[in-house]
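Input: a single structure, listed below in structure tokens.
Just one protein chain is left out here, and the rest sit where they should.
Chain lettering (A and B) follows the sequence in which the chains are written, and residue indices restart at 1 in each chain.
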Amino acid sequence: MIRPVLEVIDLCKSFPVRSPFGRLTGEVKAVNNVSFSIGRGKVYGLAGESGSGKSTIARMIMGLTPPTSGDILLDGEDIGSTGGSPAHRRKVQMVFQNPGSSLNPRRSVSQSITVPLHANGLPRADRARRVTELLDMVQLPASYAERYPHELSGGQKQRVAIARALAVAPKLLVLDEPTSALDVSVQAKVIDLLVDLGRQLDLTFLFISHDLSLMRNFAEKVGVLYLGSLVETGRTSVVFENPRHDYTRLLLASVPVVSAEEEAMRPRIPLIDGEIPTAEQLLALRKAGGGEA
Amino acid sequence: MSSALLSVRDLHVDFTTYNQTHKVLKGINLDIPPHSQIALVGESGSGKTVTMKAIMGLLRQPLARITAGEMYYDGRDLLTMPDKERVALRGTAMSMIFQDPMTSLNPVFTIGDQMRTILKYADRRLGRTRSARERKVRVLEVLGQVRMRDPERVFQSYPIMLSGGMRQRVLIAMALLSEPKLLIADEPGTALDVTTQAQILKLMKDLVEERGLALLMITHNLGVVRETCSYVYVMNKGVVVEHGSTADLFAAPQEDYTKALIAAVPRLTGETRFGTVEAMR
Partner (left out) sequence: MAHLSELAAEPQRLSNAYQNWYRFSRNPSAVIGTAIVIICILTAIFAPLITPYPEHVGAVVNFRERHLPPSADYWFGTDNVGRDIFTRVVFGMRISLLLALVVLATAVPVGTVLGLLAGYYGGWVEIVIMRFTDIALAIPGLVMVMAVAAVLSPDLLTSMIAIAALWWTWHARLIYSITRQTRVQDYIEAAETLGASKFHILFREILPNCVSALAVKTSLDAGFVILIGSTLSFLGLGIQPPTPDLGTMVASGAAFLPSYWWESVLPGCAILFVSLGFNLLGDGLRDMFDVEDVR
């Protein structure tokens, strides 16, 4: 059996809730017993809205915040012991949601891309060549190396961010809503690029998004997150055509679509004051003291 | 189409920055008949927001300049009317729904205070008088219209106590306060979750139909257009590329740009070929 690139087992994360005087009064479970795995070269989608815990999961995989309990195995190795180490960084990299803020405005493209090269001790002489190579991979001309972020369009910035993430040749790329800030035509090109890169470099993707239409076209498997728990998982086509969980149905019914065929496959449920509370409504209920849902 | 509630004729707008002049709008024609739901759709840089600002009279002078064109609201010329009349129209006859529910409300006043103040000034501009008591009644009435379950509680709440969806509804209620004939919505619900956005769009659509308002929706999201509007103008680089009824335009787009734009939208049915999307420059 081939070992999956990423295995997440019973992952939990809770944040302490403190009174204004710093006394511990309880905890919020941001991520609750989440398990999934991604095979080599596959794209796994995590779908969810705000408060679903999808960003917290990404941060834990990146070693930016430790899990409360549970394991994250990268290539079979528990990152609990190597979290944040150079070895960990070489295996997994991330592309952030907003290319406008994930590139330092005061640093040129080549300066941004060389950060990980520098950290990995690539000799100075080889860096310029590697920058050109990486820019070429994301289909940007080598002359862009000396540009600053404000001289790039949104799509170009995101390409630079992808090049930077690929600099250490990671196996797994975490994509945190990588196209939600982009125009739809630009989004199509970036996704196309990611698909190509995945094939060429044998990359594995964890794709985090609230855009179900995009997920349907990009991810082979999908997990639907609702308030920190995975409520439904499976092949994307199966989950989308036959949603089992009420929340998945609500999500699908909410997607604005552009064709009659899509409209036909959307579940028909009342959107306003329906029986299924949206994540936002449920969070509001909890905040009001409703306790567990 | 002289019967249009709002009509824009051959509108040209230039922007001047760093001694360079950019032609941002190059002859926009637009008609909004009464009781219609019109969408203005385009990607960033298409000029849709500038068009909206020109209609609302919110362009920053002298950075932006209307170099040619005419705009009529209800047969009255918007560009030549005195400033005072123009200001009186804004927020009363044509009213705008702001897009960001997090920053469009002042955090230190209650919803009720903010809405009463808006109503007071709208009344003043229109030369109407209303007592404080009557104003509160009107505010509660409008909060009920946007389907708040407990208008009295919302009235007394501070923005921080409401969820994003509730705040967006408050913003819609604010736009409805002085019974406008034309609602202008700029990227409504973009800052919200999908499920909440769907509720807001449904609500807007219902309100516009029930109350016989005209709606001008500015958006980049083609799905949102199809859900809420009956007629659509597609903009690119400062010109209207194509316009037509929503059903026709989505089923059989005529222009290459529109075709490419629609093809780039990922489909829920999973048949999108991203690689075939043509460059749109």
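In this text, a contact is a pair of C-beta atoms (placed from the backbone, for glycine too) under 8 Å apart; a residue touches a chain by one contact, two chains touch by 3 or more.
As the structure is a computational prediction, the values presented were derived from the model and not from experiment.
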Margin query: Please identify which residue in A:Pro4, A:Pro67, A:Pro116 or A:Pro243 touches the non-displayed chain.
Written below: A:Pro116
Note to self: Tell me which of B:Leu6, B:Val24, B:Ile97 or B:Ala122 is the one touching the absent chain.
What the structure shows: B:Val24
Next item on the list: Among A:Leu74, A:Leu152 or A:Leu175, choose the residue that contacts the chain missing from this document, as touch is defined above.
Entry: A:Leu152
Margin query: One chain isn't shown here. Among A:Val5, A:Val31, A:Met62 or A:Val184, which residue touches it?
Written below: A:Met62
Item checked: Hidden partner chain, residues of chain B it touches -> 15, 17-20, 22, 24, 43-47, 49-50, 53, 60, 63-64
Check: In the complete complex, which positions of chain A touch the hidden chain?
Finding: 62-64, 86, 89, 93-94, 96-98, 101-107, 111-112, 115-116, 118-120, 148, 150-154, 156, 161, 164-165, 167-168
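Methods note: only the chains that are shown with their structure count from here on.
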Next item on the list: Spell out the residues on chain A that touch chain B in their complex, using ranges where they run on.
Entry: 49-50, 154, 183-189, 191-192, 195, 210-214, 216-218, 236-237, 240, 250-259, 261-262, 265-266, 271-273, 278-281, 283-284
Next item on the list: Quick one: which bits of chain B touch chain A in the complex? Just the residue numbers, please.
Entry: 43-44, 147, 163-165, 192-199, 201-203, 220-224, 226-227, 250, 260-262, 264-272, 274-275, 277, 279-280
